[in-house]
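Excluded from the complex is one protein chain; the other protein chains are retained at their positions.
Chain lettering (A and B) follows the sequence in which the chains are written, and residue indices restart at 1 in each chain.
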Amino acid sequence: MASHITPHSPQARLWNRPRLPVGRWGLILGAVIIAAIFVIAVFAPWLAPHPPYEQSLSDRLVRPVFMEGGTWNHLLGTDHLGRDYLSRLIYGARLSLMVGFGTILLSAVVGISLGLLAGYFGGRTDLAVMFILTVRLSLPIMLAAISLVGLLGNSLFLMMVILASFLWDQFLVVTRSLTMRYRDAEFVLAARASGLSDIRIMLSEILPNLLSPLVVVATLEMAHAILLEAALSFLGLGIRPPDTSWGLMIAEAKDFVFFESWLVNIPGLAIFVLVAGITFLGEGLRVWLAPDNSQ
Amino acid sequence: MLNPLRRGLFAVLAAGIAFSPLAAHANKANDTLVAAFQAKLPSLDRYHSPGREGFLLGLLAYDALLYRDPTTFEVKPLLATAWRQVDEKTWEFDIRKGVKFHNGDPMTAEDVAYSFEYAANPDSKVFNRMTGGWISKVEVVDPFKVRVISDKVTPLALEYIIQLPIVPKAYREKVGLQAFAEKPVGTGPYKVSGGSGNDVVFTRNDDYFEGGGKSKPKIGKLIYRAIPDVNTQVAELIGGGIDWAYYIPTDQAEKLKRLPMVDVINADTFRIGFLTLDAAGLSDPKSPLKDVKVRQAIAYAIDRAAIAKSLVGGASKVIPSACTPSQFGCITDVTQYGYDVTKAKALMAESGYANGFDIDIYGYRSRPVAEAIIGYLNAIGIRPNLHWLQYSAVIQARRDHKTPIVIDDFGSAGVNDVGAALPFFFAESPDDQSRDPVVTQATKDAGSIADPDKRKALYATALKQIADQAYWVPMFTMPVNYVMSKTVDVPVPADENVEFWRATWK
Partner (left out) sequence: MAYYIARRLGLAVMVMLTISLLSFLMLKMSGDLAISMAGEGSGADYVEFLRKTYGWDKPLIVQYGDWLWKALRGDIGTSFYYGSPVLDLVAKSMPVTLTLGAWAIVIALGTAIPLGMAAGSRPGSWIDRIALFIALIGVSTPIFWLSFVLILVLGLEFAVLPISGGGTPAHFVMPAIALAFYSMPAIIRISRAGMIDVMRSDYIRTARAKGLRPHQIYLGHALRNTLVPVVAVASVQFGFLLGGSVVVENIFALHGIGYLTWEAINQNDYPVVQAALLTVSSAYVVLTLLADLLNVMIDPRIRLD
């Protein structure tokens, strides 16, 4: 059946975009970075030297220990309300990762479900799903996200839902194209012949084969989610204080970018390292799992 | 402290700017003063432009009958040459002859009557109903004499007159409100010659009259530029793109003081910061704030002195009562709530909220202050959910009964009388969240008599009740940092109303 989605149309191109040749070292580096940040986030209460919400207006803007005027008491200094920066950075990892994981989990569920339905049943189902995809791709993410947040609020769960509603397209495209390929494979035909229901077939026969490429998609979309959350927090429409995420830390430090730029650079660097690590991991996985550029 | 490398670079940069014909001197060379503001002018029609910026617009492009000197606070003639009180509800003004609007039309008593009637009409929905609402009739005695009549005694009548600009009847009726809001015409020292809400260009009115409280501008052009991001303002001040800005936060102001290309002046204002608490439960019939002990707990929980010193900075001081200390009618001898976390926690427990509660809090001015307050409330178990919006949206939300707590501030429009603030926030106004009969009665009575001693006593009653019931948490005065390029001298007012026409190049 002729769908306007072809290997050359925008939607497909997004997945087929050429990979970065991340070698084995890149993959390992990415994995190490993610694991380290994950560990820091989990063990935050034990690792953080001070409570992250404890404000002390008399100790504002103390510099990090490696700059003049710094003290060992606050290794990375304090922010504009006297809160220990290192502790906030550590706790910020939690929220950044949580938003990243939570969002991707939700978007994966949506994207994979739609992809399975479209790829397996084809026909009108496929047309409908493709139409939904086209509508979604026509909506500008940032504008729509800030509008929804402004409208619905920014509790943590709501934020994850709103972000997830813009990040499921890659899951859909990959799942759909692979499902289409497997739909007519022998083992699927056999399963159908033996009377298994369609849903069972989709979930227990087809889906397991998709896990590797979907993991790659998940890692790459997680980077996207983290950057989006950071941008939303920067605009004041993201995480609510006193909770902290790295994006929010940059937003709060915005006023000091010229005179105390370390306040901006430290969380900025953290985001960069996290996202770079995720990208390395994702690209490395892609090279490792599908070295011949075909799915 | 700027680190040495940065300091060195800034020095080189500053030297470069000082000797280069770039940005900073470009403004002087073009005889154009570029001033930055955080909000844009929503309308160029003063009657539909609220807030500080609207007030400034009223001073620049328009004139009222009277003018208040921002340093001495004496009331001076402007479009009125003389005035007198005929009886306790009637004022008479002699209108200045020979004044022309920017489009050439002569200004007469007809225009005065038109402007006041427009302001008084509730359907006009002007920026602040109080300024015109007291007027019940305007009589045109002759082309240069008007009588303004109210149906009740209005002690603040002259203060309100100062805020009512005179707009041209013929032109405004001809082009309609929409067009007037884009191409306004007034009598002021500046003409609006172009631009829109973001970048408004004011050019000198060369035919501006002499003899009033304002004068013809020395600088030919003034550009009002809306730059919402303070850092961008700071960067532009350093780079010379803009010549003047105010409300620069104290941290940046301190750093800017050390730079050679700008001057930083910290000046007092009438503005005070405070929290309004929804004691009447308008936003939630089961609101914890209905319990006076909870409100008192909130008052005890906040270290106002620390915020005033570290975050507001400059000459900021803690205020003991719900009024600007220098205002007529303001007393300081009321119930005090110092910074006492133990007491706050005890009060929370007594009122049954030992585990705290969640609550919405709204703010618009200073994010660091808001976060500090949230931090203090967290410490006693309250978990505020911050809604950060623009001023008008917050006020609208309060009037829609959605706001339990608002981090608010008020400048009293520079009026040195408690009667400018209390009726706005109490006495059953749309912003009244206390609905307290004692306060309402006292405020209304004080607003309708003229005897100063009686008024003082009534305001004292109101303020004492407000403090006892903790309807507000009064916080601190808000002095302002004015930052300007060293090439220009803009006089610094005592009430945030900047007389740009007196600015000169150095």
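Brief remarks on what is shown
In this section, a contact is a pair of C-beta atoms (placed from the backbone, for glycine too) under 8 Å apart; a residue touches a chain by one contact, two chains touch by 3 or more.
These numbers were taken from a predicted model, which means no experiment stands behind them.
From the set B:236, B:303 or B:436, the residue in touch with the chain omitted from the display is B:236, counting the whole complex.
Check A:38, A:101, A:234 or A:288 against the missing chain and you find that the one touching it is A:234. Within the complete assembly, A:247 is the residue of A:52, A:213, A:247 or A:284 that touches the hidden chain. In the full complex, chain A touches the hidden chain at residues 2, 4, 6-10, 13-14, 17-21, 131, 134-135, 137-144, 146-148, 150-151, 223, 227, 230-231, 234-235, 237, 247, 250-251, 254, 257-258, 261, 264-265, 268, 271-272, 275-276, 279-280. In the full complex, chain B touches the omitted chain through residues 9, 13, 16-17, 22-23, 42-43, 48, 125, 178, 181, 196-199, 225-229, 231-233, 235-236, 238-239, 241, 388-390, 392-393, 396-397, 399-400, 430.
One rule holds for everything that comes next: only the chains that are shown with their structure count from here on.
Centre-to-centre spacing of chain A and chain B amounts to 44 Å, using the average Cα coordinate of each chain. The part of chain A that touches chain B in the complex is made up of residues 53, 55, 57-58, 60-61, 67-69, 80-81, 236, 240-242, 252, 254-259. Taken together, the chain B residues at the contact with chain A in this complex read 1-3, 229-231, 234-235, 238, 249, 251-252, 255, 303, 306-307, 309-311, 367-368, 371-372, 374-376, 378, 385-386, 388.
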